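Every protein chain but one is kept in place in this view of the complex.
Order of writing sets the chain letters: A and B. Residues in each chain are counted from 1.
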Amino acid sequence: MRFSINGADHEIDFDIRTSLLDLLREHLQLTGTKKGCDQGACGACTVLVDGERINACLALAVQYQGRAITTIEGLGTPGHLHALQAAFVEHDGFQCGYCTPGQICSAVGMAAEARRGVPSVVTADLAATQIALDHDELRERMSGNLCRCGAHNGIIDAVRQVLAREAA
Amino acid sequence: MSALAQTSWRPDGASDPLATRHGLIGAPVSRIDGPLKVAGQARFAAEVSMPGLLHAGFVYSSVARGRIKAIDTAAAEALPGVALVMTHRNAPRMKPPALFGTTPEAAGASDLPIMQDAEIHWNGQTVAVVLAETREQAEEAAALVAVEYESLPAVTAFAAAKAHAHPPESVLGEPAVLEIGDAEAALAAAAVKVDLTFTTPRQNHNAIELHAATIAWEGDRLTIHDASQLVTMTAATIAQVFDLDPKQVRVLSPYVGGGFGGKCLWDHQILGAAAARLAGRPVRVVLSREGVFRLVGGRTQTEQRVALAATADGKLDALIHTGVAAMTAHNACPEQFTFPARHLYAARTFKLVQQVAEMDMLANTFMRAPGESIGTFALECAIDELAEKLGADPVAFRRGIEPEKDPTSSHEFSTRHLNEAYAAGAERFGWAKRSATPRARRDGEWLIGMGCATGTYPYYRMPGGAARITLTADGRARVAAAAHEMGMGTATVQSQVAAERLGLPLDRVSFALGDTELPPSPVAGGSNQTAAIGAAVIAAHTELVKALLKLAGNASPLAGLSTDEVEGRDAGLGKRGDAARFESYASILRRAGRDEVTVQAEAPMPLELQKWSMHSTAAQFCEVRVSESTGEVRVARFLGSFDCGRILNAKTARSQFRGGIVMGLGLALTEETLFDERSGRIVNATMAEYHVPVHLDVPEIEVIWTDIPDPRTPMGARGIGEIGITGVGAAVANAVYNATGKRIRDLPITLDKLL
């Protein structure tokens, strides 16, 4: 089976039951994508598929052949951080760092959704064409990523700063 | 007073000079390991690759007490890829782990034998471990292991267990029963009093990282890549279990994906090591989320009584805090919920009684501020109720019962600035705008209320820590201790402290941790790690200065000076108060012909704790909105005002305080482990049904601190990992009362209780 991950092609055979998450972690040693519940209930495994955020733990890898998969390793490296990664460091948007890759990938996907005009459940006017991402909007849209260390304030500050810079 | 006492901190002597130094101490330095973490390059326990690795699948008991009558592993063993199925019939012989607290190095969460017989002690105990080439095969095989049980009568109902409640021998070394005067008589005689019952549920840590270990034997040498907050103790206890020398066991844990008390030694590491030995191959254990609930204990449930009697002038005539915590017969975690009442308020009489009620269940354990988190819920709700009865503002009322010294031990406080914390917090939060009358503020269907409560957590410094410092000729220092990084910013803060102590720029100092080949460290628990490492580094630094002065010799401007006359500054040693007498580290080492110098020393015993009452305190303020239609509670604002000694890194400290507060919001509003009393089984063993707060539950949390150094501690600091959660439950509950007029004394405050 052929996979495109962070711009590189991988030809790989595996047990058909393998999740996209385990494919990344156990077969490709791309361990930046984390396993927190394996049930779609924590968001630590969030990756981007064709730019959309999904939970890799609920994805059977076989369903994602040929799609453009981006993981945290594809966003930036310690020496060349993505703007969101750098903002997470600056705003201390993490403590243990385990949910962090998922939070960051999720924020990248969220930004794309926002640019597309996707509403959220806290959007007052669903018919609006432009939705300002205020504090509630950001918090709701990031609620699929749990953080147990309680870095929520720093995470939202980091995301808000990067989105504001993008908009400027 | 000797010169040494003036310059070097000792547990019974003068302050650490760093306690009042600025520069790197307190600076909001970003995490040194931040870039690795945000790039997904920090390697956690389950992420170590090894050739020939086998994956483990676990099978859990479905009865609470009984015996395995029959266990059929044939179908599992027949599956492709399965290397072995381990049960009590073929597991290697192992000793039961020494119970935590029984020796300084004991880490056992319980002292039950692990897979050594057919006995079942709790619903969820491991009855078989499968090893297979892939995770998928291991899990399929685990599902095919068929077990037949003979059930025995089990105590799985708290009410039944309570009937036999009794005080434990001790509560973490403190007496379980503490009485001063006749509190019940004072209560009976009082005109103004409250006598209230509070209940708190089971909770689980639910760190986002699943418990995991990658384990390999090489002959009789065992290496465990663990997610651990007690590497030194884990190595010692695993050595004891497998009858090895502790030096034969190496535990590595450079990054831990959240701990909160839960990432200690449980059965999975021992079973993984046993299975790896049996298979002759390395093993990766990654518990499922359900597995974490089945094998790793959490905070236990309690029923607490707080009764307070007031005098006419607003003093406490009686302070009664008693209660029962569920526990097992095989562990040692009585959930010290009466601890806050021992140190917080002045009262004429006290009655403090802790009891435990034994149940057939998974061993409960320490979870962020065990005791203090839920003890402050009961005590601080009761204080709020009493203040209301007195017609007093709860902040002013607390000011009136502020003790001059520790009310039960009579020791002087090392420092205590709770009143200042309240004053600053109240001002900043806008407490004056609170209406004393409930239901006075609303916004449409949403009732708005404010509440406050005191948080408190002791200063601990566990013995047994050591540190190593290597100074190199290029003017760099490497500091090392076994130690732990679970998100506290250990390497960052310790590098700051070491750089300041050595007089080096931060980028010239590194701090290595998470490896038992480094000098030993005590548990990262009881918020003690910063002080424990800090004291060890002070000891090592004294050794380093001695060694450097010796190397410097008579040709140095430092010639003739003693250790207590010099300080680290400008990348070298200098005489205190004399800018001229100085030599750089590079110069000293070069002249001595040395590439580097290495010293190691142990921290002194924590004598400071015997002399002073040492506690951090906090004033927690909360504003909630409660839907009058649905009873939903939303926390609109929160402010924590902390008195925790010197703050070492403003950025990471703010995060740690906030983190504690967020977990406190979960404790207050959403978190409950559902324990089915018919079966003794946890039924919501998932992150979907155990509700930790999500982003939308977390408001902007403001954090301020007094930053007044504690003269009795290394760096003037007291640990801050746990105090954040304390008082939060009560602050929320008191705010809910202010909003709705309803007192909820049973956590969590779910909407059904407010309808």
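Details
Everything below uses one rule, namely that a contact is a pair of C-beta atoms (placed from the backbone, for glycine too) under 8 Å apart; a residue touches a chain by one contact, two chains touch by 3 or more.
Convention: contacts and distances are computed from a predicted model.
Look at the chain that isn't drawn here: its UniProt entry, checked against "Ion-translocating oxidoreductase complex subunit C", "Urea transport system permease protein", "MoxR-like ATPase" or "Xanthine dehydrogenase family protein subunit M", names it "Xanthine dehydrogenase family protein subunit M". Of the listed positions A:46, A:70, A:85 or A:100, the one in contact with the omitted chain in the full complex is A:46.
Contact with the omitted chain, checked across B:169, B:245, B:595 or B:752, is made by B:752. Of the listed residues B:576, B:591, B:634 or B:743, the one in contact with the hidden chain in the full complex is B:634.
Where chain A meets the chain that is not shown, the touching residues are 16-17, 19, 38-40, 43, 46, 52-55, 58-60, 62-63, 106, 109-110, 113, 116-121, 123, 126-127, 139-141, 143-145.
Along chain B, the points of touch with the absent chain fall at residues 62, 123, 136, 139-140, 143, 445, 629-632, 634, 669-670, 674, 676, 678-679, 681, 683-686, 688-689, 691, 693-697, 750-752, 755.
Simple rule for what comes next: only the chains that are shown with their structure count from here on.
With each centre defined as the average position of its C-alpha atoms, the distance from chain A to chain B rounds to 29 Å. Note for the complex: chain A touches chain B at residues 15, 17-18, 22, 25-26, 29-42, 44, 71-73, 75-79, 81, 85-86, 88-90, 92, 94-101, 104, 122, 135-136, 138-140, 142-156. If you check the complex, the residues on chain B that touch chain A are 30-31, 33-44, 46-47, 49, 134-137, 205-210, 255-260, 286, 288-289, 485-489, 651-652, 654-656, 658-663, 686-688, 692-696, 698, 700-701, 724.
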